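Here the complex is missing one protein chain, while the rest keep their positions.
Up next, chain A:
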Amino acid sequence: MELTVWTYEGPPHVGAMRVATAMHDVHYVLHAPQGDTYADLLFTMIERLKKRPPVTYTTFQARDLGGDTAVLFKDAAQDAYARFKPQAMLVGASCTAELIQDDPGGLAEAIGLDIPVVPLELPSYQKKENWGASETFYQMVRGLAGAHAPAPGTERPPRPADRPARVNLLGPTALGFRHRDDVVEIKRLLGEMGIEVAVTAPLDAHARDIARLGEADFNIVLYPEIGLTAAKWLERTFAQPYVQTVPIGVGATKDFVREVAALAGIDPEPVLAANESRLPWYSASVDSNYLTAKRVFIFGDGTHALAAARVARDEMGFDVVGLGTYSRERAKDVRAMAKELGLEALITDDYLAVEKAIEDSAPELILGTQMERHIAKRHGIGCAVISAPVHVQDFPARYSPQMGFEGANVLFDTFVHPLVMGLEEHLLGMFREDFEFNDDAMPSHLATAGEGEIRVQPQPSAPNGAAATNGSAVEPAADATGEAGTHWDDSALQELKKIPFFVRGKVRRNTEKFAADNGVATITVETLYDAKAHFGR
């Protein structure tokens, strides 16, 4: 048993729903109690889809358990087939039905439908949403494309010289973080390269499209969490190579273009020359000087966390002070990246552990999920959302991809927005004793950051650990007791208060560390400035 406050991922059958809902003519019959129908609202409310997810729930009740829940399942499957006329059906169980072991796959087979039926075994007590999406997509690809597989060992015939290269885009789903816009951006980029997209799946695919995945020359895995398992199977079965570089950020997009061009046998340079992101210039322009060495904490799914780390370090000039993911499947890659950054990766799905890590690393900017946005708000730290789990705000009306050259422009704006604008920060530093620049005067562009939520005032002592981490603890506004038994005298505390709130946490932490390292028991104004001199700004 695992004590959980918030969860980053839903159960695996929600991943299966993301695949089914992304497609046009696939129906999912889910053996599940009525409460599990809540999952529909993720799609209709958060993503604002106009149609209900194509899911039939058996909604068995306690009184059915003694009787025949299997019959209930068969009836539901038959009714769904008659009513929705799908071209393929997914069948499976949610956590509760897994325990009663009705075997949805066997039951569906016994009905003898004249469409492909893909049974899903998604172990709810071990696995989570992204794994469920990946497994569902893989099983569907095997089930529908498998029939067209050549004999094992068959060589792939070379592409006719007069036909452009053809690729599949694998991985985008319903409820994905900016999947909708990423697909548009990548298709545009591939179009410029003269490459045809045969099938994008699961997003907007029909069952018949899955059946012909093997026809393309190679695959592009946009979201490895979801598409990689299927891509590997397609490689084994159809000898289709795949591209795994995720084109988020300028550098990664350039790598992606080169990799795709190599597989397609074309020259990448014209496309690279014609497409310039504004990010490099914006980052180089003098206004961006204030971005130098900003301390940034990154947490998200594996794909987006890795991409953000590269962009933050190489393209924004930030200091990455924390990197982590809730995707255990990507732990290895994230660990490697963290090592490169001189960090220990945080691999966890425990929200409280993430909050603790954020407090300990005292970042000035968090690139995270909606969960970290709430942590950031409580601590008065800027935050940009870069990854699922998604919120209604992550489906903006405007075009807002993460991938490709336009995606890089979006990233620049996204990362910079929560930070105090360059000039504004200098002014705050200069006039910090002016009454208008006190703690309650937020940067003007953040003044309405609430989206209808309760506005949480920044908490001056937050980075100091326990305070404000949970609603129960008493929460001293300016606690004179610091780490390792150091103590602040009154004048030092007064001086600390004059420092703008968004750097105060760092100053406090540095000063206490300095005091502890130098055996200073009582921190005075002198200690504060000694520490400042020691650490620099």
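Just so we're on the same page, a residue touches a chain if its C-beta (ideal position, glycine included) is under 8 Å from a C-beta of that chain, and two chains touch if they have at least 3 such contacts; residues count from 1.
Heads up, the rule we're going with is that contacts and distances are computed from a predicted model.
J.: The hidden chain: which UniProt name fits, "Iron ABC transporter permease", "FAD-dependent oxidoreductase", "ATP/GTP-binding protein" or "Light-independent protochlorophyllide reductase subunit N"?
T.: When "Iron ABC transporter permease", "FAD-dependent oxidoreductase", "ATP/GTP-binding protein" or "Light-independent protochlorophyllide reductase subunit N" are compared with UniProt, the left-out chain turns out to be "Light-independent protochlorophyllide reductase subunit N".
J.: If the hidden chain were put back, which of A:V71, A:L99 or A:A353 would touch it?
T.: Only one of A:V71, A:L99 or A:A353 touches the chain omitted from view, namely A:L99.
J.: Looking at the whole complex, which of A:E2, A:D114 or A:E155 touches the chain that is not displayed?
T.: A:E2
J.: Determine which one of A:L42, A:L170, A:L291 or A:V410 touches the chain that has been left out.
T.: A:L42
J.: Among A:Y28, A:Y57, A:Y81 or A:F297, which one touches the chain that has been omitted from the display?
T.: A:Y57
J.: For the chain that got dropped from the picture, name the residues of chain A it touches.
T.: 1-7, 9-11, 13-14, 33-42, 44-45, 48-52, 56-62, 65, 76, 79, 83, 94-96, 99-100, 123-126, 128, 352, 370-371, 374, 378, 452-454, 456, 468-472
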